[in-house]
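Of the protein chains in this complex, all but one are displayed in their positions.
Chains: A and B, in written order; residue numbering restarts at 1 for each.
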Amino acid sequence: MKKQQFSYTLEDLAQRLGARLVGDPNVRVSGLSTLVDAAPGDIAFLANRAYLKYLADSQATAVLLHESHLDECKSHALVLDNPYLAYAELSRLFDPTAQAPQASVHPSAVVDETATLGANVEIGPQVVVGPGVSIGDGSRLQAGCVIGADSVLGEGCLLHPNVTLYHGVVIGARAVLHSGCVIGADGFGFAHDGKGWHKIAQLGGVMIGDDVEVGSCTSIDRGALGDTIIGNDVKIDSQVQIAHNVQIGDHSALAGCVGIAGSTKVGRYCLMGGGVGLAGHLEICDGVQVTGMSLVTNSITKPGVYSSGTGAMDNGLWRRNAVRFKQLDQLARRLNQVEKDLKDR
Amino acid sequence: MKKQQFSYTLEDLAQRLGARLVGDPNVRVSGLSTLVDAAPGDIAFLANRAYLKYLADSQATAVLLHESHLDECKSHALVLDNPYLAYAELSRLFDPTAQAPQASVHPSAVVDETATLGANVEIGPQVVVGPGVSIGDGSRLQAGCVIGADSVLGEGCLLHPNVTLYHGVVIGARAVLHSGCVIGADGFGFAHDGKGWHKIAQLGGVMIGDDVEVGSCTSIDRGALGDTIIGNDVKIDSQVQIAHNVQIGDHSALAGCVGIAGSTKVGRYCLMGGGVGLAGHLEICDGVQVTGMSLVTNSITKPGVYSSGTGAMDNGLWRRNAVRFKQLDQLARRLNQVEKDLKDR
Partner (left out) sequence: MKKQQFSYTLEDLAQRLGARLVGDPNVRVSGLSTLVDAAPGDIAFLANRAYLKYLADSQATAVLLHESHLDECKSHALVLDNPYLAYAELSRLFDPTAQAPQASVHPSAVVDETATLGANVEIGPQVVVGPGVSIGDGSRLQAGCVIGADSVLGEGCLLHPNVTLYHGVVIGARAVLHSGCVIGADGFGFAHDGKGWHKIAQLGGVMIGDDVEVGSCTSIDRGALGDTIIGNDVKIDSQVQIAHNVQIGDHSALAGCVGIAGSTKVGRYCLMGGGVGLAGHLEICDGVQVTGMSLVTNSITKPGVYSSGTGAMDNGLWRRNAVRFKQLDQLARRLNQVEKDLKDR
């Protein structure tokens, strides 16, 4: 995409980031890059020891880094305790999409007359806003979004194109919802009569706190009775499935392709790796990390790191081992017998 | 969302559900809730023994339950053999979205002049209906849905916002399709010439029976030659992938994140847990249940419950065990040798 014209003095950046400047305060940078890709005029950052080897040869005009790496830095430096955190802040200073919203409703949008739009709300082309909807100040709904009846969006939300909210979805301030995500679809609830399925109407809603991000093509289902609840500052990646009546505690993060079955409660400050599956009706306490593609079928009551599965190996070796897995209980019993035989002699 | 005004006498509900009323027939309830969350004026239900402990203290005005729990119920009671099934029926009596459809085409919708709309069809804002499409009586297409050429929808279907059907998709009566689902996209078919891929045009369609529900962001691909076929009363959750020429038998249910590869046939009354993967070209007989995140690489000819994988454990323990998995065949061979040595002595 076209590069926006940014230009900051190092003095200005040092002030904004709360960094100690080692270098010329009047030098300007106009781009943000990695150490490797940086060209003169860019600022880069060193936040991971693995990239230290690229520091000396970087073309960056300035580098964000920790005190401990200052000696090896040949460019201007912005010194901080947490360069990665500062990089996050810096990245937003170079974001060409960050613009103050201005009140506008595109003529192709269909906004119900009973909907309430706050100040400086932007409604993009082909958007549909249903009856009774309330949208907070400065929120932006990009092209093709559909907001169901009586849903509520807080202030400063950003809905990328083609987001769908069903009726009765309540979202706090500063949400970022990515394209194709669907919030408030029916939970998967059916009763069986021995012959077939009978739908259970999903009468609850979805309650989402402040500062939540939801990735593209992610599903968050509405509750059966009572709400599905997502806390504050929860970050959810793409292709995630959150079933009815799940609860996610504040500050937790779910990576791509995670699936959480109905009524499971995840605590605060939890991290779910890509593709993790949580069975239904579990309780996961605060501070739990589950590594990628693990299956959790029991509640977890102790903070820590949890895993399941096995890593990939050569297919021939895997075939032999996977066959043995089917015999594993037998192998263990035979080992018991061998130990007994040895002892008996 | 705003609570709709519902109000039923217990006598009325007992009649509708075929329940025996133990209590005052003239008492009214205006909400449906769980035992725990119920307030006076609500009806609740007890369908799972695990919740029996909440019965005595529930504030519910009336409770749906089985005869065997009647003694412990302090409120009015509706007694039934299958309270969960009755709850399903009851839930639909409290569904604020259940309204009789009324013939309407939103002015922003684009409906091809060769499309045929039945009686009382509702076409929402920004909908696109292609040439030759046929939509049955009382079907509702909510905002942003796109229906490809020559597709057919039966009576009483409900398409939530932003559903996409490609051309030549045939769906029976009373389908419920959730937002973001895509039905009829090309199956994943390519021939390799040793250098690169050559697309195989996907010339089949998708045939879906009556009373099917499809979750949000789910994909059901069209057939390569011949159709992908979904039977009657099949329930499909969110984030599911159904590849070309798959067949799913009547009354089967697929939980979230299931993936089924090409040409696999799943029987009737099957249950696939969340995240289950079925390889291609398999046959799964009727009455098979596969537990969450299992991988099925061979056909299954006997009804029953099937599983694979391992459950999550502490990461340190898991690392040690996962390393041993790579040695498993060697361990088994060594055990064989030990047994032989012992026998030879």
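Just so we're on the same page, a residue touches a chain if its C-beta (ideal position, glycine included) is under 8 Å from a C-beta of that chain, and two chains touch if they have at least 3 such contacts.
What you are looking at is a predicted structure, and each value in this text was computed from that prediction instead of being measured.
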Of A:156, A:249, A:262 or A:275, the residue in touch with the unshown chain: A:275
Among B:37, B:186 or B:286, the residue in touch with the chain that has been omitted: B:186
Chain not shown, touching residues in subunit B: 108, 110, 126, 128, 132, 144, 146, 148-151, 162, 164, 166-168, 180-182, 185-186, 188-193, 195-203, 205, 217-219, 221, 224-226, 239-241, 243, 257, 259, 261, 277, 279, 290-291, 294-298, 300, 304-311, 313, 317, 320-321, 323-325, 327-328, 331, 334-335, 338, 341-342
Those residues of subunit A which, in the complete complex, touch the missing chain: 1-2, 32-34, 37, 82, 84-85, 87-89, 91-92, 94-98, 106, 108, 124-126, 142-144, 160-162, 176, 178-180, 211, 213, 215-217, 233, 235, 237-239, 250-251, 253, 255-257, 274-275, 292-293, 309-315, 318-319, 322, 325-329, 331-332, 335, 338-339, 342
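Assume only the chains that are shown with their structure count from here on.
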Copies subunit A and subunit B - rotation angle from C-alpha fit, nearest 5 degrees: 120
Between subunit B and subunit A, distance of the C-alpha-averaged centres to the nearest whole Å: 25
